[in-house]
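Only one protein chain is missing; all other protein chains are in place.
Chain naming follows the written order as A and B, and within any one chain the residues start at number 1.
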Amino acid sequence: MTGPAAILGSVLPYLDWAGVAVFATSGALLAAVKKQTFVTLVFFAVVTGVGGGTARDLLIGAPVYWVHGNAVPLICLAAAIAVWMLPVRLWHGRALEWLDAAGLAAYATYGAAKGLAYGLAPLPAMAMGVLTACLGGIIRDVLAGEPSTLLRPELYVTAAALSAALMVGLLLAGAPAAPAGLAAAAAGFALRGGAIHYGWKLPAYRR
Amino acid sequence: MTGPAAILGSVLPYLDWAGVAVFATSGALLAAVKKQTFVTLVFFAVVTGVGGGTARDLLIGAPVYWVHGNAVPLICLAAAIAVWMLPVRLWHGRALEWLDAAGLAAYATYGAAKGLAYGLAPLPAMAMGVLTACLGGIIRDVLAGEPSTLLRPELYVTAAALSAALMVGLLLAGAPAAPAGLAAAAAGFALRGGAIHYGWKLPAYRR
Partner (left out) sequence: MTGPAAILGSVLPYLDWAGVAVFATSGALLAAVKKQTFVTLVFFAVVTGVGGGTARDLLIGAPVYWVHGNAVPLICLAAAIAVWMLPVRLWHGRALEWLDAAGLAAYATYGAAKGLAYGLAPLPAMAMGVLTACLGGIIRDVLAGEPSTLLRPELYVTAAALSAALMVGLLLAGAPAAPAGLAAAAAGFALRGGAIHYGWKLPAYRR
């Protein structure tokens, strides 16, 4: 668990690709809902897909992860094509929310781990996970002029915080990165899933 | 006044903590006004608290100031707890505006000084102070879906510009950092305070 390679060389990076793919799809989907052109779908896919991870890398002083290869733009392009071409019923209901939930959990977990790997203190590493997990959705909503997902009554930031805190805790306790990452991402996804499906909430400020 | 240490080693850094504390509180307060959960209050506290200083550090090429220790997340957490727990009458009236004014003056002053310390030219250093001072409030308002403080009729950006210009001018004139910082922050706070209390304005564009 010392040095970026030790943590990041293992099974974790796939969480970054997962995050890109699902956030890119959720971005393209929102652009489609807004009746935009294919090019604007791609734009939303890229901005939503790379937003969180880009901010994370800038904040922790890592090179921005997607600019030295063609893979990430291609993933975003594929997401936009899928949204454009596939039958609309696939996207009906809460597809966007579930994709967003998966991206949230993946990025919160991976962001926290990458933060630790780059020498961040535990609390900033947790904050990094939460911030970068929420950022893709925030950017997407702000660009589209939608009310931010952040402000919905069900648990949202809390799910990201659960994944990030669990990941930091497990890694600091010496757990291997792969099972820790899976457990942390699964926990956050389950909590957000409960919020989507059952409307789980925390008490809101009431005075 | 040559080298970061000479300027920043003195009394100035406390302005960064002051900025974090007041912006974090103003962020948590807006989340409370929006009837959010405690976790969302913490999120708004962190994003509003660290937004301006983070952008400043990225732009001037400094390491992001809050990621290598646990202090800043703890300050933001404390701000959210205070907003959540303390009697609501403490926050009545214009508490948020006055906190925002203090954060604005503190960040404009410190941002300009840190810019100079990292070798920026005088005008970009001034711009850095203004941008980073206004950014916390901008992020807070955009996330909450509120009309930006920037666009209110009373003096806002102008107060930040006064603090930043005064700080750059005084440091370039050879003034010691501590009294220069206090004078610059006080002047910007007084101007913004006059705007809040007496409604001071500049003429608006009218054609």
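Rule of thumb we're sticking to: a residue touches a chain if its C-beta (ideal position, glycine included) is under 8 Å from a C-beta of that chain, and two chains touch if they have at least 3 such contacts.
None of these values were measured; they are calculated from a predicted model.
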Answer key for A:73, A:115, A:129 or A:181 versus the chain not shown reads A:73
Where the complex has a chain not shown, which of B:41, B:72, B:117 or B:161 is the residue touching it? B:161
Can you list, in ascending order, the subunit A residues touching the missing chain? 31-32, 34-43, 46-47, 54, 58, 63-64, 66-70, 72-74, 84, 88, 142-145
Sites on subunit B contacted by the missing partner chain, in the whole complex: 58-61, 115, 119-124, 126-128, 130-131, 134, 138, 142, 147-148, 150-151, 155-158, 161, 201-207
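To be clear about the criterion, only the chains that are shown with their structure count from here on.
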Go ahead and note the Å separation of the Cα centroids belonging to subunit A and subunit B. 29
